[in-house]
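Note that this complex is displayed minus one protein chain, with the remaining chains in position.
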Amino acid sequence: MDISLLAFVHILVAAAVCWLNFIAIDLLFRLPASGGVVGATAIGKHIEAKGGALPGGIMMGNIVSSPDASAGTLLASCGVFIAGIPGGLLTALLVFIGNRICNDPGYAGTTGAISATFIVSAFTLIGFSPAEFIAGMVIAILTIQGISHRHSSRLLAYLWRARGG
Amino acid sequence: MNPEFILGLVLLLGGTIASAFPVPRTYLNRLINLEIPAWGLLLLMLSYNEALALLTFGGVSALSVYIFIRVIQKKEASG
Amino acid sequence: MQEDWTAVNDIVVTVFGALVLAGALLTVVERDPYRKLISLGIMIGGAIPFIVDRGLLDVAIAVALIAPLSTLFILMVCRKGEQ
Partner (left out) sequence: MNPQDTALAACAVIAVYAAIRVALEPDTLRKLPFLNVLSFAVAGSIALILPHPLSLVAAAAYFVGTTLESNAIASTYAGGLDRRE
């Protein structure tokens, strides 16, 4: 089992890049402002009842209940891994269709997919593999949704206030 | 004896017993437990590489769930 | 007989097989319909990589689109007060 240190460092760097990409685009498209569907608001209220912050909880509910920029980043990494830049643009189309199915305007997911396509293909020029970006995006979504809902929702609410409401 | 075969057998047998004796004895719990042997049968067909059978079974199982739901709704409405 | 079990060393088979078994067990054990449906989601997520691993991608697409439909049908009978 010789997991090389370089691949490990690559996955961590990819996780940081993916984290910045999807958080920036989600905040830009005002996801923490209001729940798109009833379920997103309910998830936000339940997270707030456990000690979290309401805007962060609503943003996490929106991530759960419709494909937003995080899904766009993951699927665009898969697309670049399989078919290069045309694959990434194909996933942007698929994410747009998925957003339409989930009753959402869907501009956050499409924008995230297109920007992630160009970011990932730029990083492949300096020695990164797109497969590392898939693992990095899974780690990035783990830090938001999977470690501690209280702390991650407070962090998202802090970033939302720093953006200016 | 590949892994799909063993996994499918376990799901088929365990899910059949679970849907025969659901813990709260309601029709809804019976129907949800009935999904487990359906996926067990799907894995069992997968171990023989039957693509057409898998496609047909996937469509028909969703259709049968819809029919069972209509039956449960009629029964609840009539008392 | 001995060489058949070397496939268990494969990470995909081990991890997703464990996911299927855990999802099925949780579905049987839980009592609330919503929690049973969420556990069923774990089982479906474990089963679809087996179909992809065989190379039957058209079947994987069809099954991944049809499986949430049965969940939607079941949710038509779950009413709010029943928890």
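Read from first to last, the chains carry the letters A, B and C; within each, the first residue is number 1.
One rule holds in what follows: a contact is a pair of C-beta atoms (placed from the backbone, for glycine too) under 8 Å apart; a residue touches a chain by one contact, two chains touch by 3 or more.
Just so it is clear, the structure is predicted and the values come from calculations on it, not from any experiment.
Within the full complex, the chain left out of the display is in contact with A, C.
Touch with the chain omitted from the figure is made, among A:V17, A:L31, A:I58 or A:C78, by A:C78. Seen from chain A, the chain kept out of the figure touches residues 1-4, 7-8, 10-11, 37-43, 46-47, 50, 60-61, 63-67, 70-71, 74-75, 77-79, 81-83, 87, 90-91, 94-95, 97-98, 101-102, 129, 131-132, 134-135, 137-139, 141-142, 145-146, 149. Residues 11-12, 15-16, 18-19, 22-23, 26, 32, 34-35, 37-39, 41-42, 44-46, 48-49, 52-53, 55, 57-58, 60-61, 64-65, 67-68, 71-72, 75-80, 83 are the ones on chain C that touch the missing chain.
By definition in this document, only the chains that are shown with their structure count from here on.
A separation of 24 Å divides the Cα centre of chain A from that of chain C. Distance from the chain B centre to the chain C centre is 12 Å, each centre being the mean of its Cα atoms. Interface residues of chain B facing chain C in the complex, by the touch rule stated above, are 1-4, 7, 10-11, 14-15, 18, 23-24, 28-29, 31-33, 35-36, 39, 42-43, 46, 49, 51, 54-55, 58-59, 61-62, 65-66, 69, 72-73, 76. Residues 4, 7-8, 13, 17, 20-21, 24, 27-29, 31, 33, 36-37, 40, 43-44, 47, 50-51, 54, 56, 58-59, 62-63, 66-67, 69-70, 73-74, 76-78 of chain C are the ones touching chain B in the complex.
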